[in-house]
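One protein chain is absent from this view; the other protein chains keep their places.
Per-chain numbering from 1; labels A and B assigned in written order.
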């Protein structure tokens, strides 16, 4: 691993200059704050916490018109966008200093609280989500920057995660600056910028559905200034169903919890949520249709969790017999986890708490992680959005993973843990991630 | 597998309520009818056979205007769509009862035959496809619900298959209700709602081609009310080539049979079909271009089948030597297949007839299935639609599968069938699919 380390040494060499706007001793926030440092890009993803104004060449205090005059030359696109926005059309207009301050040496980036000054109802709706727990937009950042396993992740990966989880800490994830047009945020792509990729393939699911195909055919010419109400759109988009009537609280119909957790679909709470779904579907479909689709989804989920639980039990039994390596002792503990240092505890699966283990585990645990986080979520998202083929495809992947893990377990047992034939050795156990993070998080 | 079973018990518990519109003793159709039951969702995918009207709160007999008046409040979107349709503009208009009946307690969903009352030529074109066999739109449902291996498939998967195969049993797969606009059905996405995913990645192929990219760039602003005739469109879409002049018979140019079967490209029949293709291509390209592309496609197919046949021969030889497990005896037979119960017969590959084996086989057979059904079809679809990179990518996957299967075969032989190192154990042999289907199909 020498060359990798040489490269990392080079990477470290750049580090001093890498702390652009952030002071070098910037520290993290929350319970585990002492154990990690923010990434330089944090200041853009979580400006309320991390943004530090640059000391730029331009000095002075400016009111809006002076800003616009100069920026029409420097960054004309954003001035154009602002001029086309409602901010420019109301009287008096919402000028630059309202969001950025007026001292060019101390400019700020707006947070949801900044926007909430004029849009208190929307902010309240977002905040209301917190009662529904995670996953939710409102907790998307907090759970990331202050989750134990994030302190142990490679910095580049954390930066990539934050890019989308910043939906909690700034509003222009959906309402692109500087136009902030609801007409834009109603389009599915506003959501799909983040809702894509293996753990949340909503883009694939939506576009594979009859709903999404209809949008692809005709959406370009629809009048998106219309509110998200019954009869206004020929097919639902993400926001039509998940942000009914423009409600910015997106969690009150979350029956299936993103597909991540096994749920009981028939609790009283879930019955209420299902009723909300039925009403939404009934905007367009006969009321008896939706329940049949929900039942199909419940069955799909039961099948998926049957597969996942079978494999998790298999891995736990291997672990119990000391056959799964690296063991807890062979794996470095979280940097902040002195309990784990003294009493290493074996864990399997995301919810046992050592999620960072997925970066420092043998092939069997990683394959199970991918089965759970990628294949299972693809199966769920497909079924939930009317993309049946997609759901079955991911079920086939789960079957293949389960079969392969079952065979590997059998080989392991038949050899009494002899490693030959089983890819148990984690690449990064003593490699760059582990060492780098141990030193720098 | 206990927890999986507990879950399934839970799933069964829901079953009584799961038979929404369908009576509990609803049975399948066709030769194998006695051996399976329709899924509740069948009534939407195959309404002519399975739809049972709900006993709804609303009673009475309504002519169109009364329907529209009430539904403008209940489901305004569909009323808007209908008002924008040609059905609303002809004199007299085609009102709701024409397709749904007028008794609100006995509403029906229209079938192709319903639509054929006014559109007999289109219906005749669809029916004409049957002479070309499968694959075809006209036989897409029949071959699914009455195919032996479908009786053995997991219900959730069958439901997913039906969603698209219902192209044979209702017209709104392509002409979205209640506007039924040919302008919509001419758009590629009308086809791609179903023609996507591993066994038919036409979406990937089309959008990766120069044809598809041109459509993506400019199609949103084209006038789609124009018929699919020479000179009307700047680039071909699915329907332009496959439904020339709007012909709803889509099978008369099917030289390469979807890539599923090895064909002789130079039969007299195929020469006629190729001539039809040449004429289609010559709408835009010099007449000497198309034959060169056909030759490239023939070569690609020959190469692909060379790979597939090599591997199929390999698996047959393993089977002949008793090295491929589970063997026919180790695998449960089709529920209806008493001959197979008495005289289990070894089979390899889709066309030997035990397609459901792909759900209950060892890793080698499944990998071969995916090589044939996913990789081979990707290679074909890419080449056939001018997406060369895509085709080569799937050829690389076939190479990798062949190499891996070859090495596994060698290990199996060197160990005389000892399983160690080979993933032969099918996950579901005694698992949920097999048992569930054995009991409930």
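Throughout what follows, contacts are C-beta pairs under 8 Å (C-beta built on N, C-alpha and C of every residue); 3 or more make two chains touch, one makes a residue touch a chain.
Keep in mind the model is a prediction, meaning the values are calculated, not measured.
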Checklist entry - Of the residues listed, A:49, A:108 or A:193, which one is in contact with the missing chain? => result A:193
Checklist entry - For the full complex, which residue in A:159, A:241 or A:290 touches the chain that was left out? => result A:159
Next on the checklist: Just to verify: which one of B:134, B:258, B:277 or B:293 makes contact with the chain not shown?
Outcome noted: B:293
Item to check | Residue touching the undisplayed chain, where the options are B:86, B:213, B:261 or B:275 | outcome: B:213
Checklist outcome for this item: It is residues of chain A that touch the chain not shown, namely 1, 3-5, 7-8, 10-11, 14, 17-18, 20-21, 39-41, 44, 54, 56, 75-81, 154-157, 159-161, 163-164, 176, 179, 184, 187, 189-190, 192-193, 196-198, 220-221, 359, 362-363, 366, 419-428, 431-432
Item to check | Interface with the unshown chain - residue positions in chain B | outcome: 208-210, 213-214, 216-218, 220-221, 230-231, 233-234, 282-286, 288-289, 291-293, 295-296, 298-300, 302-303, 305-307, 309-310, 313, 383, 386, 388-393, 395-396, 399-400, 402-404, 406-408, 410-411, 414-415, 421
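Heads up, the rule we're going with is that only the chains that are shown with their structure count from here on.
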Checklist outcome for this item: Cα centroid separation, chain A vs chain B, in Å, comes to 33
